[in-house]
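All protein chains but one are shown in place.
Going in written order, the chains are labelled A and B, and every chain counts its residues from 1.
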């Protein structure tokens, strides 16, 4: 372990998991680089119509 | 960074150098206003990957309507200019000159302390597997395609039609386990864990997408795996609503008459061959690691497991094989949304833990200009009417609304925007505020519940107090719900704008109160979840008080031999307890309970009772990890015969007297004992895998032993499916039973027998049992006291209820409270450990700051208060007390409100007969002004 670690974190993937990880880190004092392969974040969840068990809109 | 990929990672934990390649977008993000002209003019149509290839988009595109960032991009693989050197139509028509064909690939290097990989999954591709008919039968679609057919932003705008003739399908079949649990055809032996539930969801919502009339849904399955929280009820509701569940695997699919629909052939459980016609067949395709998993693993320097997912341990579920690299989401193993969101927080927690020393060194705080003082100024109102693309403009005549707004009192400026929420409109609003001296802003757009913070931020950036903005919700509560009546919708929108303007004129600058955050956590429960949460927070630098009601740490883990990955629990548990006990920032209190608690997030004040003595504690957040226990079965001769044991009792026996197991000739496991019954309608999630593990252990000790598992649905989800396959390979016999024909246990002389009807033979089997092991339901401990103290909630089964089942799976509905482990829902140890990390991550978001801002919407006392104190008793938060103040020389009674406790509900304001107490932002005057404006009286 480096004695003088960097306060930044790289998150690979802008789906629901990547976004949540990035938000938690940014909200607790770390700088986050979020890298997404496609032209927009959102991932697979954005493609879903509704989610169970509440049938909420996935958007 | 979009359109970007990691190409190289060097360095080590704490100090990685990561090279990122960013592909050209050919559109300047700063200039693009997402007007869509480029896509409109683009002549090149491309299969739309967002709609799973159904429907088209252009080569100039946004991935989907609500994309973030909402900026167009040009697809270089299809753009006519970029492939053939001619066209540039988009460039010509772009009103802001955002199209830039000179854009080039960029390479950036960043220095980071840790990396989190969340690349997601791909769905199994059934193309070319004739057994599924995909590609050869037109009305066979994958579940992802079906999802897009249902979606309101899908290729047919949510109107469900089948591919062959665009007719509404009336009879639909789902085929489960396509690309999962199959070792013959496609090499995905694991269970994808999500398909059963999404198929049920699709079957249920299908009815809503058809224009009335009959619909028939049939799900062909192997086992229904509804092992998540509230999932079993959802499954039951589907059965009640008429969805057919058929335990069979169609062996062939052929096109229906005239190439429409499909014919399924299958064999029922009792051996009858059936041919059945369906209008549409949906293949429930499983999840696989992304196509580039190997490349990504090589770049990151981590190992994959045999299923191509990232290799992790059950004791540190998000740590990849290279220190400092964490994996989460479906790349770690196939999982559903709540689990992905949970484990995303776990990964964040692990990264934060590793870099705790550097916290705050690189974070950037946003700064705002000095707020302009608008006191004494007359209202100068700017109104911005949003078209929301076509969402509002299709129904409401936005131009007419904008024109009308100009006639309203105090209104100095009006604009209509395509997307008022876009970044460029934010800049425009800020500019107009400064140019025209606007001091109140009205946004007629969507709902303040999602977008008010954005506009408040814009006002702050323009030097205005954020509470001077008011929204008129002309989308969610107008355009979207009155689509048939343009005229009346437009009238209503005008009224809504008039109401908002009337209120805005009375808006006053409000200020948020700062309170100190007590940077200490209370963790209730000293099991594996509680200990992990405590350690994760303590490692990040926050002091933790860990409270356990029994006399030792460890909880249920003491009774387990291995986790689901086969790793021994005891050494892990002993090391964990040692670390907790020795950690300088963790105070462990066994035989201790929480007696009372007051306060709210950031500032809780509690009384602990430790061995009869009371002790005060202050804390900013609490993690509830109170656990669960194995229930005591009330059937199958439990308690009447010493050979009838629960799982935990049997594990204890195996550990203490392994020779006993070796000597037995037969053992029978009965699943779902007390679970999935009318009085306890949930699945205990852990028992199927537990039985399989125990059965395998017996077979290992004595391969000659006859081992039977009597089950209803085997729910060895995810990689656990491999254990189930191994068990069958070793000759363990699995016999299914139904709730209407439960096994019967009896004693015949000294011997114990289990009788069960074999569903394939259709005959009762009488099995001798040297041991009968019952998969007893997991039940939560009684948490009524905690619920009462914290005002949080539990579901009907007694498990704590999260703030949102998908998006906030470890937050409770009370701010500052988080949940981990079995008290949330039964789960295996790796998931409890992950959830503990997630709870710690969410808790650290609160603890990271030494002060926090309270909402400004709070009650305040006016000079009209005469101390009658009617409001004191109605306040649900005990935020009001009566005080005596010296006024003009004599003592006067007045109420005093505590903004830290006040939630702004306004019960006091509605109770007060004389306007002596009001709520900021919702004063009687403001509400009255809205009423009058609604009734047509301009104020």
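Just so it is clear, a contact is a pair of C-beta atoms (placed from the backbone, for glycine too) under 8 Å apart; a residue touches a chain by one contact, two chains touch by 3 or more.
Following the convention adopted for this analysis, contacts and distances are computed from a predicted model.
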| item | value |
| --- | --- |
| Options "Aspartate carbamoyltransferase", "Rubredoxin", "Methyl-viologen-reducing hydrogenase, delta subunit" or "Thiazole synthase": UniProt name of the undisplayed chain | "Methyl-viologen-reducing hydrogenase, delta subunit" |
| Selected from B:19, B:96, B:477 or B:794 as touching the chain missing from the view | B:477 |
| Interface residues of subunit B (partner: the chain not displayed) | 152, 447-450, 473, 475-485, 488-489, 491-492, 495-496, 499, 857, 904-907, 909-910, 912, 919, 922, 924, 927-928, 930-932, 934-937 |
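Just so it is clear, only the chains that are shown with their structure count from here on.
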| item | value |
| --- | --- |
| Distance between chain centroids, defined by C-alpha means - subunit A, subunit B (Å) | 12 |
| Interface residues, subunit B side, partner subunit A - complex | 1-6, 12-16, 18, 20, 25, 50, 52, 61-64, 66-71, 73, 110-121, 144, 147-148, 150-152, 154, 158, 197-198, 200-201, 204-205, 230-231, 233-234, 296, 300, 323, 328-331, 337, 340-341, 343-345, 347-349, 351-352, 354-355, 357-364, 805-806, 841-842, 844-845, 847-848 |
| Of subunit A, residues touching subunit B in the complex | 1-22, 24-31, 33-56, 59 |
